Structures are given as structure tokens and as C-alpha cells.
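Heads up, one of the protein chains got dropped from this complex, but the rest are sitting where they should.
We just call them A, B and C in the order they show up, numbering each chain from 1.
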Amino acid sequence: MQSSTATAGVAGVPHRPQVAAHFASLEVQNHAARLGMWLFLATEILLFAGLFVIYANYRFLFPEAFALASRELNLNMGTFNTLLLITSSFTAAMAVHYAKEAKNKQVVLMFVLTILMALGFLVVKYFEYSHKFHEHQLPGPYYAFPGLTLPGASAYFTIYFLSTGLHAFHVVIGMIVLGWVTLKAMRNEFSHHNYTAVELGSMYWHLVDLVWIFLFPMLYLI
Amino acid sequence: MSAMANESFKEDREMRQEHHSGPGKYIAVWGALMVLTLVTVFTGKMHIETGALALALVIASVKGALVALYFMHLAEHQGASRVVFITSMLFVVLMLLFTLFDIGTRFRPALPNAATPQEWPVETRGQSGRYGGGLKAPGTNPK
Amino acid sequence: MSPSSSIAAEPGAVPAPDEHHEHHPSYLVDGTTLKSWLLTLDHKRIGVMYLIWVLLFFLIGGIYALVVRLELLTPGPTIIDAMTYNRAFTMHGVVMIFLFMIPAIPGAFGNFMLPLMLGAKDVAFPRLNLLSLYLLLTGAVIAIWGMINGGMDTGWTFYTPYSTHTTTTVAPILFGAFIIGFSSIATGLNFIVTTHTMRAPGITWFKMPLFVWAMYATACIQVLATPVLGLVLLLVVGEHLFHFGIFDPAQGGDPVLFQHLFWFYSHPAVYIMVLPSFGVMSEVVATFSRKNIFGYRAVAFSSLGIAFVGFFAWGHHMFVSGQSTFNAGVFAVLTMLVGVFTAIKVFNWVGTVYKGAVDFKTPFAYFCGFLYFTVFGGMTGVAFATASLDVPWHDTYFVVAHFHFIMVGATIMAFMASIHYWFPKMFGKMYHEGWGLVSAAFIILGFNATFIPQFLLGNAGMPRRYYEYPERFQTLNVASTAGASLLAFGFLISAIYLTYALVYGRRAASNPWRSRGYEWMTESPPPTHNFVGPQPTYPEEPHFYVEPKKAEVPDAV
Partner (left out) sequence: MNELLNNILFLPEQASTFAERVDRLHYFVISVTMLSSLVVGTAAVFFFFRYRRRKPNQATEYVVPSVKTEFLFVSLPLFFFLTWFVIGFRDFVFVSTPPKDAMDVYVMGKQWMWKFSYPEGPNGVNVLHVPANRPVRLLITSRDVLHSFFVPAFRIKMDAIPGRYTQTWFEATKPGTYQILCTEYCGLSHSKMLGEVVVLSAEEWDAWVKEQRKGALQNRQDALADLSLEPHPARMAEQGQKAAAEVGCFKCHTVNGEPHIGPTFLGMYGRTETLDNGRNIRVDEAWITQSMMDPGAHLVAGYPNVMPTFQGKLTGPQTAAIVEYIKTLRTPDIRTGASQGPTYEPIQ
């Protein structure tokens, strides 16, 4: 969101981005964009914080149910997804590195890899979800899993679906953002002077990773 | 011009210097993250009685710190970005603490009664410990 | 730069025209098409559009308030039935809080003044700024659509499980509030980045005017608290539609947890509403008593202090909600700190007038009202925070009176003060001073007459959100309604003479108040790019009215 305002109007001037009229210099403009992005990420962190608080509260109240319910999740799929997301985060970081060196082809490659891994993450998530639907391990009143009838089990699955669902939504948004930056990289736009869009896009992706790093042990490992 | 917003120039310098360090750092961080993931899965599978959650959270925090510091470049630029990130984390922690204080110290019968699609769990330790203090589950009332 | 040159430049400081352009049209006439307004990226035009919209929302909320007050004229049904009444007070709260209080001062005056005070050409992200306005309007449209198609009867606090079970239209209104949250975040984010990166040469952090400090603190709260509200609103909508059971006790959920999450936003939101008014009043008191702010750093830091501690005082809304006694103690003592920070501000404002040169104009009249309301309203807030006094007062009219003393008494006083103070700046016209003072008198007296009886009603034990009430409360209710009509009359006078001034008012000087504020150092109304030609040098200190020869030796009191 910020990157779009900050680096607008770059098309046609490949190696020197335009400074918007109200900024004193390019450095200030980049700084503003980056700070804006950090603030935006802070809002994302607090958005997920609400879910973490709900999780912590119910886990405190129903420890056994949560421990048993977490074992209903597929740990292998979860681990695989974690490794996938970390690797995608790594490729996103590498994209920033290449963008600074003006290697636009490598930037494209890295982002395409990232997006593919994000897609893989969602596919695995789809299989996990469909299994849960099949087992009726569903939120609140829709929960009808005979294998686990402790109080709190349905709350666990409510939180599971809410938090992974919200996270998956962010994955999709992240894919769109990265796709947009990839298109810019295909037009050879990035250089030593102009890599803010890459940096901000990848920062968003790292946040998606960061959230998952906490969600994973919370939901799968306890 | 030079007097203007020194913050911006400092950060710009830091960002530019950083790229000389090469991709080695990213690979090292990536490796560390992979290893830590496997470690946390391994310790998670052991189902340790006490401190399993604390251990998992410590590992997750280390991983999160690595991502924030190196992938998100917090290690290189100080200033406002860092304050923003740390403040948001602090607020998350405080929000957690205050709500947990509440349910940890609340009048016990005022805690959620754990209704699920099933009957009230007569056999769980719920009523004697957590739901003690004068109130009991249906069916266990001696009168 | 020496202070003397800043004085020389002061009365009607119009910088020398730029050599390339002879004439710089003011932002008001630079482009007259509808499109040039609706799609503008100019922070000043966005500010003016915000002002128009929040005034409209204020009118809507005010009409709801009058309906509520009229209904309470008699103990039984008066003009509407119970369901309509319940919807009316809910809508009064929702409109006033989400559509008026939160965007009013930041959206209208923050947008207009912040870049001018920092000597910037615009805010950091002008498009985001425009987007925030349209997000507000989108949210408002969705919410108002919901109000027309059924309305909501939960009270603005949306407490579960009532809000998840009521048959009224909860979903669109909460979703509207959710979108308005994004608007609030966008404004806050923009202000923080603007303050960090757009300051003109020479403006260090401790040379920023106190209005900027207040807006900065407000923006921090907006950015950090609003996402939590967003999540909570989504969860309540989800509960209402799908009955997840996160907050619904019938399914094992915890409504007290809802209250925690809700007040984690909504208590800091009180400071989103009130901190900007502190900022405005710091400007007004300095300008109209021509005096440096008594303890500048104390006031600046107390804004940040309120923003921080304000986050960890939310539990004082929950003393009788089943929260633990231990938590009640923790939140009670943290609330006291907010009181201390506010007290520092109040003392410093009074100290600012000391040895000043007071010119009793309309904004200053509002400052007087504000000072009294803030002290009284704030101290009753501290009284609530003692925990034991909250037990009889909780959810009675005492609470209603208390927060109206802060919301109306501080925020609306500041809103009215800023309209009058910056009217010549924004529109280049002057309002009629005599009528200004008359309407200020009506508003301040009418406000007292409305809410002092409500304090007493609360003492007597009348709960809030009551459609009918026992007869013994009638006298005080009639008094309150009478006061409310006085208050409405005051606003009506303001609306008339301000509209008149907008059209027929006499041309104002560039700096009619002879203020040393940086926003006054350009023309009024300002040209599109704010400053023409070489940027005026920033004064030695903000709010600096000292004679140069005396500036050397400060008097310590």
C-alpha cells in the first residue's frame, strides 16, 4: 500500500525513480515508505495478537483438550509447510539482495520461487482443511468429532480455523503483492537506487512467515 | 538540505552498506531457521510434561528474531523502525499478560464452563480443582 | 535565527513572491471543478472535506441525542417505542464515536495543520490520505445503510452475547465500523511517518508545536489499538452469523474475554478522541495569552505518557463484570497514572496564562470551558478508578455524565475552538466575534445544565440505557433535557454565523491572531504548495512570544 504511493510514476525511467513533489529527496521518500511499512506491519502484528490472546486464554482454561486436539492435526504437513514458508522467506530476502545489485532476472526468479512455495503452502493447507471437514473437526457448533469430546475441543478448532484462515488470507494477499513486484522486476525497474518496492514486498512476506513461526508451535506442537 | 531529516540519510547509508555483505548471511540464517524448526518439532513430539510450551515459544521467538533482524533488516537500521517493531511486540506481550492474569485469578465459578457438544464432563478434574470453590457439576451434587 | 527577526516577520507574514510565478492561488480556488476536490491529493482540501463530513455526522449523532433526551422527558413512553429508543441510543454512540469523535480533529484539523506546522508540502502519503477519507465514507455508508435497514440495539459497546443473539442488523453496522477502523489506521500511519520524515529544516523534535506532539501520540494509539478492534468486530460478526462460540457462553465462550479485547481498543480510543483536543488547546492557550507554554516538555511527554499508559488501563471498565479482584487493582493503579499525566497538562495550561497577555476571543472562551470540564470530568474518572466507587456508579448515568464531560467537554470544546481559531486560516474569512462568544456561552452553560443533572441521576442510581425509569428520577431528567435544548441552540447559533461568515464574512488578515505558530507564517488561506518562495525560518522555540532582550534569562517559577 505504501510502496504504491511512494514509488509511483516510475515507468519509463528504469534506473532513477522519481521523487514525489512533496518529498525533499529520494532518501526521505524511501525512509518514509519503509517506516510506513513497519507501521503497517505493526498493525498486522496486533491484528494477530487478538487471536493469540484468545488462544492463550482458552488454552489456559482447557489444557488437556488443547493438547489432545493439537494431536489431531497432521504434524508432518505442518512441519512441511513451516519449512516451505521459511524457504520462501529466504528467497524473498535474496530477491532484495539481487534488486540492490540491479539483477532483475534473479529478482524475478526468486519471487517466482517464493510465489510457487506460497502456492504449495496453500495446497497443503487445502488438504489439511479437507481432512478436518471430513472428520467434522470444525468450529463451534459444527464440531462433531466423536474421537475427542472434552470441553474446549471445539474452541480449539474454532481458533485453529480462524487463525490459519486469517493467515492463509495474508498468504494470498502476499502472493498478489509479490506478483505485482515481479511484474515490475520483469520490466527491469530495480537498481541500486530503486529497490524499495522489492524490499517492502518482501517485508510483508517475512511478516507472513513470522506469524506462521508462532502459529506453528501453538497449534501443532503445544 | 543536509540539515533535513538526518534520520532518512542515516538509514539510507545503512541499507546501502549492507549489500556488500553478500548472500552468505541469508543462507546462514535460512539454515538456522530450518534446524530450529526441526528441533522444535522433535522436542514437540517428546510431549515433555512441563515447559513444553515455554520451550516451543522460546524457539519460536529465536526464529522470529532471526527473521526480523536479518531478513527484515532490523539489525542494520536502528531508529524508528526498531521502536515500532519492539513496541508492537511489547503490546502483544502486555495484552497477553493482563488477560491471563485475569483468568488466572478470577473467582473460579466465573470461568467458562467448557460447554461442548457433549455432556458436562463428570470425570475430568474440572469440578474438583478448577471448578471447585462451592460449585459442582450437575449429577455430582450429594443432595 | 534570532527571535527578533521572527517578530518582524510576524504580523501577516506573507513571504516574498517567487520570481517565476507572480500569483499563487490559494488552495481553495486552485481548481474549481468537482473532480479537483473529490480526487485531490492536497492535504488541505482533504482536511476541508473531512470537516464537512464530520460536521454532517455530528448533526446525525446530535439528532439521535435529542431524540434520546426527548424520550427521557417522562418516565413512561414519550415519543418513541422501546425498540426505537434502544436503536437511537446505540446509533447516537456509534455515529458520535466512530464517525465524529475519532476522525474529527485528526481528520479535519490534523490533516490541514500538521504539514503546515512542520513546514512540509503535504503529508507523507497523500494518496493514502485520500483513501482514508473514502474508507471513512464507505464505512459510514455501510453503517448508515444498516441503521436505516433495521438498526442495531446493542449499545455502542456491542457486548456479547447480546450482540451475537439480537435480531437487529448487527452485521452491516459492525462491518462499517471495521472499515472505518482502516481509515483511522491510515490517518495515524500517515501522521507518524509525516512527523518523522517531513519536518522542515530546523524543526527538531522539541521544536514541534504541541499540536503535533498530540497528533503524534494519537496516531500511535490509532495504529496500535485499531487492529485489535478490527479483529474483535469481525469475530462478533462471525459469531452473529455462524455462532462460533468464542464469546458466546452458551457454547463455552467467555464474554469477559470479549470485554478485554474490546476495551483494549476502546479505552485507548478515548485518548484518540481526547489527545487531539489537548493539542488544540495548547495552541489556543499559547496564542491567546501570547505566552510560551509553561512546561513545554512536560506537556509533550505527558501526551506520550497518556498514549502509553492509556493502553493498560482498560480493565477499569470491567470492575463489576466478573474480572478478578487482582486485575481490578492493577488496572486501577495504572489508571491513576493517566490522571497524573492529565493533571500535569492542566497545571501547565494554567501556568501558561500566568504573566501572559490574555485576549478573550471565542477560542479562548472554549478553552475556559475545556479547562473546567477536563478537571471535573477527569477527576470523576479518577474517582471511578478507585474501584470501590465504580461499584455503585458503573453503568449508571454517572458514567454517562463523566464521559460526556470528557468527550463533549474536552473534545467538542476543542473542536469548536479549532473551528474558530483556524477559520481564518482555512477559509480566509472572519466570523463574527460577538456571536461567537454568545454561542460559546450557550454551549458551555447548556452543557453544564445537561450533564450535571446526569451526575446526580447516577448518584441516585438511575442506570444508563433505560427507556422507562422510576418516577423519582423525573425532575433531574427534565432538567437534563432542558439543558440539552440550550446546548442544541448554542450549536445552531454557531452553525448560522459560521455559514454566514463563510459566504459573506469579511476578509481576514493572514495572521489575525498574531500567532507565532508556523502554520500562520504563510498566507491565509494557504497556496496549494503551502509555502511560496523561501521557506520561513522556524522560530527559536515553538510558542515563542518573548521580547528578545528578555529571552536570555528565563524566569523560573
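Keep this in mind: a contact is a pair of C-beta atoms (placed from the backbone, for glycine too) under 8 Å apart; a residue touches a chain by one contact, two chains touch by 3 or more.
A quick note: this is a predicted structure, and the numbers were derived from the prediction, not measured.
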Contact list for the unshown chain, restricted to visible chains: B, C
Contact residue for the chain not shown (choose from C:66, C:80 or C:298): C:298
Candidate in contact with the missing chain, chosen from C:47, C:230, C:310 or C:339: C:339
Selected from C:185, C:419 or C:456 as touching the chain missing from the view: C:456
Chain B, residues in touch with the chain not shown (by the definition above): 107, 109-113, 115, 117, 119-120, 127, 131, 133-138, 141-143
Residues from chain C at the interface with the omitted partner, ascending: 7, 10-11, 82-83, 86, 153-155, 159, 161-162, 165-167, 243, 249-252, 255-256, 289-292, 294-296, 298, 319-322, 325, 328-329, 332-333, 336, 339-340, 343-344, 346-348, 350-351, 353-360, 368, 371-372, 375-376, 379-380, 382-383, 385-389, 391-392, 394-396, 456-457, 459-461, 463-470, 476, 514, 545-547, 550-551, 554-557
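Throughout what follows, only the chains that are shown with their structure count from here on.
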Separation of mean Cα positions, chain C and chain A [Å, integer]: 35
Separation of mean Cα positions, chain B and chain A [Å, integer]: 16
Residues of chain A whose C-beta touches two or more other chains: 24, 28, 31-32, 35, 39, 42, 46, 49, 53, 57-58, 61, 141, 151-152, 154
Multi-partner residues of chain B (each touching 2 or more other chains): 1, 4-5, 7-8, 80, 87-88, 91, 95, 99, 103-104, 111-116
Contact set on chain C toward chain A in their complex: 120-128, 185, 188-190, 192-193, 196-198, 223-228, 230-232, 235, 238, 242-246, 251-254, 257, 260-261, 529
Chain C contact footprint on chain A (complex, rising order): 1-2, 4-6, 8, 20-24, 28, 31-32, 35-36, 39-40, 42-44, 46-47, 49-51, 53-54, 57-58, 61, 139-141, 151-152, 154-155, 158-159, 162
Residue numbers on chain A that touch chain B, as the complex places them: 24-25, 27-28, 30-32, 34-35, 38-39, 41-42, 45-46, 49, 52-53, 56-58, 60-62, 64-65, 75, 79, 82-83, 86-87, 89-90, 92-94, 97, 100-101, 141, 143-144, 149-154, 192, 199, 202-203, 206-207, 209-210, 213-214, 216-218, 220-222
